[in-house]
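Removed: one protein chain of the complex. Kept in place: all other protein chains.
Every chain is named by a letter (A and B) in the order it is written, and numbering of its residues begins at 1.
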Amino acid sequence: MKNKNLTYYFLILLAVSFFSCKKEGEYHSITDKIEAESKPYHGKLTSDELLAGSELMEITEGKHTFLILERKGQIKSFACIECHSKPVTQMKSLDGQKAHWDIKMNHANSEIINCATCHNGKDMNNLNSLTGKNIDFNLSYKLCAQCHSSQFEDWKGGAHGKKVAGWAPPRASMTCVNCHNPHSPGYETRWPVQFNTQKGIERKEGLDH
Amino acid sequence: MSENKKWHSLDLGLNKKKEASGACGCGKSQGSCNSQEEELSADEFYEAAINASIGDERQRDGFEQVFDVKMDRRTAFKKLTASLLIGAGAVSTSCSVVAGDDTKEKAQIDWEEQFKGNYKLMNDEEKQGTINRLMRSYELRTGKNISMTAENAEEDVLFGYAFNISKCQGYMDCVSACVEENNQDRNSQMQYIRIHEMKDGEGFKFDKADDNYYHEVPAEGHFYLGTQCFHCDNPPCVEVCPVQATWKEEDGLVVIDYDWCIGCRYCMAACPYDGRRFNWSKPEVPANEINKNQHYLGNRMRKKGVMEKCTFCVQRSRKGKNPACVDACPTGARIFGNLLDPNSTIRWVLENKKVFRLKEDLGTEPKFWYFMD
């Protein structure tokens, strides 16, 4: 009698273990797996090679340390003081060719923002914080972060913006001005780059839906 | 090449230049082998065999799939025995002294490719062997070189993806970048990525969403959500494949061995995310548009009658790059990275944004998260 019971228990155990141990080392969910196997990556894959051609600089913001693209070298007419030898007010009164004719401000509205919000008329080589402190052109993101604090948080963490190279460390992020024109930061509407004609045929749809 | 292969190999006098003509080892009786040669010279026979199976592909170049089989309708019957014929052709040409070295080599490669094993079970040497053959075969047939690699999964890497619904504007740059990167069939306009245009205020109404819009975007009162293969951690497609032609790699990528797939499309029925595509006819890519940086499991040329899907651009991601869609996205809506690295940006997104996945109740555990600003 006892023997028989034992056999049953054994069989049940076997069945249970068969179903529960379907695969070895499997986690209950992907988050468990990520938690359990989490470990800073120092493998052989790096983005060094991809980044080799870019001028980069390292910044530390809060807990995050990463590379960003150097900016000054990318601005064609830098340094600004080569032209802006006098304060802006004086230059405006001068006759002759207007510079920066292509810049159209489309960023918030004129009650909130104007040229002087960001540019220091007395020191054109630097940007100007809201409290009148100098901000280097290379660190222009600090200027944006003054108003766009939530975007800044996301950007630091990596949820906002793009990377310069691949996923592999070191991390090199594009800064605000690499994607947004600071004078007109919004994205334009445009046509999608492609249209799939086959899909429409398959679904027997007209083009005018 | 390697000594202990997992498939039937036929050493046809490429390594040993001369073989006893009697031992042609085509698997058939010697009589049938010889009787073929009575009617045709070895060269002619090889031509016939290749023509039956490959047809004019040798002359056309570029998009022609390396081992795809193309033939005239009238010679359709030969098609059924194409592999046998190639084998026989390989034997007859390599046994013969007259056949050119190129012809012999092609036949040898075709034979070995036809009867190679499942990539999943190959060791590194065998993997290298097959990609070398595929590259050489492409070179022999088109006169052009491709670079194909077979990188394995890296240790301590698990790929994951996040998609920012607030950021996507529906430009579809990702879709065309994907098509160009992955050499997808241009005729059927196969696309791995779908961008669904949804109405604000209606939630995720996929059935009412339009994934084939053509108007200026972003459209007023709409938002955009992209789908593709989610590389599930518990992928139903892998479970159902009868021949293990699709599987999950160590770094989380769900991949397909195009040469092992039998085209039953069971995986397609099993995928809840519309992540898989089938080559209903021969995939074609114009010669000048072919991406020549290929991976065996990724964007190498496919043939007709096999499955394919997004691989998170394995040819790029295993070199440390981002998938093409991530790089192409002008709005930064796409984030890719290593889930196991606590310093990666994808991990920051998972830990700090309100993320969710599609159809989580199915228990498929996708490694593709959505979030909003």
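Quick notes
Throughout what follows, contacts are C-beta pairs under 8 Å (C-beta built on N, C-alpha and C of every residue); 3 or more make two chains touch, one makes a residue touch a chain.
One rule holds for everything that comes next: contacts and distances are computed from a predicted model.
Name of the non-displayed chain as stated in its UniProt record, restricted to "Cell division protein FtsX", "TldD protein", "Transcriptional regulator, GntR family" or "Polysulfide reductase NrfD": "Polysulfide reductase NrfD". When the whole complex is considered, the residue among B:Tyr138, B:Tyr273, B:Tyr296 or B:Trp348 that touches the unshown chain is B:Tyr273. For subunit A, the residues touching the chain absent from view are 202-204.
Residue-level contact of subunit B with the missing chain is found at 69-71, 73, 76-77, 79-80, 82-83, 118, 120-121, 188, 194, 196, 205-209, 211, 227, 236, 239-245, 259-266, 268-274, 276-282, 303-307, 362-364.
FYI, only the chains that are shown with their structure count from here on.
Measuring from the averaged C-alpha position of subunit A to that of subunit B gives a distance of 31 Å. Residues of subunit B touching subunit A in their complex: 154-159, 162, 164, 167, 169-173, 175-176, 188-189, 191, 210-218, 233, 316-322, 329-332, 335-350, 352-353, 365, 367, 371, 373. Residues of subunit A touching subunit B in their complex: 29-31, 33-34, 37-41, 43-47, 49-50, 150-151, 154, 157-163, 165-169, 171, 174, 179, 187, 189-200, 203, 205, 207, 209.
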